[in-house]
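Structure incoming, see below.
Note that one protein chain is taken out, while the other chains of the complex remain in position.
A and B are the chain letters, set down in written order, and residue numbers restart from 1 in every chain.
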Amino acid sequence: MKQLTARQVAEISGGKLIGDPNTLITGAASLKSARQDQVSFIGSKKYLHQLDQSRAGVVLVDKKLEQELTDGHTFVVCDNVDAAFSEILLVFAPEAITYAPGIHPSAVIDPSVSIGKKVYIGANVVIEANCVIGDDTAIGAGTFIGREVKIGQANRIAPNVTIMHRCIIGNQNILHPGVVVGADGFGFIPGPHGLEKVAQTGIVQIDDDVEIGANSTIDRARFEKTWIKSNVKIDNQVMIAHNVEIGESTIMIAQTGVAGSTKIGRDVIIAGRAGINGHITLGDGVKVAGTSGVVKSVPAGGIVVGTPAEGQREFMGRRALPKKVKRLSDKLDVLKKEVQQLKNK
Amino acid sequence: MKQLTARQVAEISGGKLIGDPNTLITGAASLKSARQDQVSFIGSKKYLHQLDQSRAGVVLVDKKLEQELTDGHTFVVCDNVDAAFSEILLVFAPEAITYAPGIHPSAVIDPSVSIGKKVYIGANVVIEANCVIGDDTAIGAGTFIGREVKIGQANRIAPNVTIMHRCIIGNQNILHPGVVVGADGFGFIPGPHGLEKVAQTGIVQIDDDVEIGANSTIDRARFEKTWIKSNVKIDNQVMIAHNVEIGESTIMIAQTGVAGSTKIGRDVIIAGRAGINGHITLGDGVKVAGTSGVVKSVPAGGIVVGTPAEGQREFMGRRALPKKVKRLSDKLDVLKKEVQQLKNK
Partner (left out) sequence: MKQLTARQVAEISGGKLIGDPNTLITGAASLKSARQDQVSFIGSKKYLHQLDQSRAGVVLVDKKLEQELTDGHTFVVCDNVDAAFSEILLVFAPEAITYAPGIHPSAVIDPSVSIGKKVYIGANVVIEANCVIGDDTAIGAGTFIGREVKIGQANRIAPNVTIMHRCIIGNQNILHPGVVVGADGFGFIPGPHGLEKVAQTGIVQIDDDVEIGANSTIDRARFEKTWIKSNVKIDNQVMIAHNVEIGESTIMIAQTGVAGSTKIGRDVIIAGRAGINGHITLGDGVKVAGTSGVVKSVPAGGIVVGTPAEGQREFMGRRALPKKVKRLSDKLDVLKKEVQQLKNK
């Protein structure tokens, strides 16, 4: 069994040790469930009340909480407790699952496909004509890759993913199970025989270091491309419509949706379950609160909340309306009495 | 063709017959579409107006509606009309689809996998190394099961499901198509080279008698486990983030989402399209209205509605604001006139 002393924990995490350096730990757990031989962590004041009851042998603590600590545990005070705990978790984690290069005999790969070095292709994968698969890329079982798709190096594509024809995937991307890249965008024109489909002739382009969560869908462009730029992180069940652009390092939490042709800048954070209207622009660094419905463009750095989304001040003012109305009503009643007294005179 | 008399319907459903015991029925349908030889049901006052037009030969009726009945149909009055109608439906339903034990020759199963008795494994299923599949479990075509997954007895796993490495599935669970269990949780730390992935080293554990709807996703924990306890019922397109816990017999309707590390109690009901914030607690028996966005913890038994979610009274008060403001405005106008009259004097 792997084990670390508190001193080793402090060394690995680069933190400051407070308490017994020889405390032995053999695993990591949450404050609530940790045993005496486990290390835990606390990053927010909110969880301080769990510290007294916790049996954790060693606790990593964010430095901003250092003044709040009481006796009873061995602590390691860290600059970035989240990153530090991740390091410790890796020591005790079971060995990572990796796939040795090789192509499963059940995979159905068109002879025209170009496959790089050290590629893993799982069972029942289907790769159609004229695709290119770069070095060190792994493709999980049951995944479908349509015609003329270009996939770069060192991608990790999960089982049961669907990548439709002509899409372009760069390097070091992670696609989780159930992801669909390059289904048709949604477009119809009323015609003499009902709604007529607008051909979706473009592609999806995903640059590098992008992660896309389970069952998310990214539609192909009507023309040109739907474009996910480098380092974008997309959670599960996110929907990105045709011709959308997402800027570098933007984060989209689960179940958000972006309608067609909207341009989202870099370093934007869209919290869970938010919806973004089509044909608008979100500037760099915009923050969208969870569940918001953004109908208008937001300039760089803007923070919006609510549906239809507005600034935090407007939103808080709106939330405070019941109290304001109550106060108005009280004031009015007082004034009414005064007027009555004047009339009585 | 199967047929029942009204008397037999009453016997099967344990209800009280009103009308002709010999009315013959050969099928079940809704009030609107039922023919004279079909049985229908009515469970709510809301549908009473459909009763007069309905041609249904026999109508199951909830006992609370007994006083409202008029002539023209044969009725069976039931304590629980929903359950009673389900019994009758089963009589006329086409034979249930079941899969005889056996392993399809196209399935790709690692030799190290342990497979119990009377197991069904469909075409193109992939089961990786060191998995355990318990007795009487059925696994639909095209489903992927990653390394070291443990699956108990009598589970019904649909086609095209994805269960990632090391997850644990108990007994008598039902997973519908497109479900993804154990994709990585969504975690990143800003680093010198952009957003760095936080390793997700934990698992998903699903206990017994759980049902999970089509295309729902349950992410693996950052450490320890994401935990779906026994008898939890999850509808389609539900998203459960890493390290969430869902208590026994909790119901989550379609398109709801729960953010990371939130703990949900037992017997909770979360209506459709609601979102639950991360790092909060919903006590036992909490009810969340559809489309609500719950940002703070809710104590046991609480009922919340709206975004951000609040109590029903606060919510109703907020909804009534336009009327309150109108009334205030009217009162103010009256007072203004009175003041004017005083000034005129």
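Quick note on the criterion: contacts are C-beta pairs under 8 Å (C-beta built on N, C-alpha and C of every residue); 3 or more make two chains touch, one makes a residue touch a chain.
The shown structure was predicted, so the numbers you read here are calculated from the model rather than taken from an experiment.
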Contact with the hidden chain (one of B:26, B:106, B:130 or B:312)
B:106
Per the touch definition above, residue among B:177, B:194, B:283 or B:317 touching the missing chain:
B:177
Touching residue (missing chain; options B:25, B:119 or B:158)
B:158
For chain B, which residues reach the chain that was dropped from this view?
28-30, 33, 46, 80, 82-83, 86, 89-90, 92-94, 96-97, 104, 106, 122-124, 140-142, 158-160, 174, 176-178, 209, 211, 213-215, 231, 233, 235-237, 249, 251, 253-255, 272-273, 290-291, 307, 319, 321-322, 325, 328-329, 332, 335-336, 339, 342-343
To test your reading of the contact rule: which positions on chain A touch the chain that is missing from view?
106, 108, 124, 126, 142, 144, 146-147, 160, 162, 164-166, 178, 180, 183-184, 186, 188-189, 191, 194-195, 197-199, 201, 215, 217, 219, 222-224, 237, 239, 241, 243, 255, 257, 259, 275, 277, 279, 293, 295, 307-308, 314, 317-318, 321, 324-325, 328, 331-332, 335, 338-339, 342
